[in-house]
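I'd like to ask you about the structure that follows.
As you look at this complex, bear in mind that one protein chain is not there, while each of the others sits in place.
Right, chain A next:
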Amino acid sequence: MMVTHEDRSRGPEGGGMTFGKALGGLALVLGAIFAAGVALGLAVVAVTDGPTGLMLATIVATLAACGVCLWGLFLLKPWPAGDEPVAPSQRRARTMLVLSGILGGVLGIILSLGMFGDGGIDFAFSNAPLAPAAAAGILAGWLLFVPVLSWIWWRNIDEHEAQAYTYGAVVALHLYYFVTPAWWIGWRGGFLPEPQHMLVFILATIAWLGGWAWRRYR
């Protein structure tokens, strides 16, 4: 008996990862990293320049936000069940993803620490100067480790994931293709602020991850 379009099941059996869980988990991880980075950066400023009441309150608030994100992750459980058999190649691919996540977290925290210059808080992806040591650390992680992890990951993913990733890349490319010149023209026309390359990069990355998660977990 062929399984036809009419009687196909809609989701994975036995629960498992879904698109919503994947996206929610990603948002919570990024939120926890960002909150931890802000709290750590403020703590460094508090130690060097002396704490203020507002600073201490912000540290407590960001630590609380980090805790809420981690608690949300614990409740959501956006990871596979422990007793589920996994092919060795898939296990290696997952390990690379986890290592990439940890590396991303470390880079994010370094970047967040670099936000705090002269007692002020700049947006993490602004064009404000970074401490040379922080910039060198981020560059080393981005140019040395990320390409290696990506190559190993590509060598181990299956065709379904490769297709999902490619789909996400096409979505991101189209977003970049339309947003970048539109913003530039708008700026030259005087009705938009100066284009921010890193903001476009972040938008493209979010589109890429969203497209990938949509195709893989929907």
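As a convention for this text, contacts are C-beta pairs under 8 Å (C-beta built on N, C-alpha and C of every residue); 3 or more make two chains touch, one makes a residue touch a chain; residues count from 1.
Keep in mind that, in the parts below, contacts and distances are computed from a predicted model.
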The complex's invisible chain, by UniProt name, from "Transcriptional regulator", "Transglutaminase family protein", "Sulfurtransferase complex subunit TusD" or "Peptide/nickel transport system ATP-binding protein":
"Transcriptional regulator"
Which of A:Gly50, A:Pro85, A:Pro132 or A:Pro193 contacts the chain that the document leaves out
A:Pro85
Tell me where the left-out chain touches chain A, residue by residue.
1-5, 8-14, 16-17, 80, 84-90, 93, 157-161, 163, 216-218
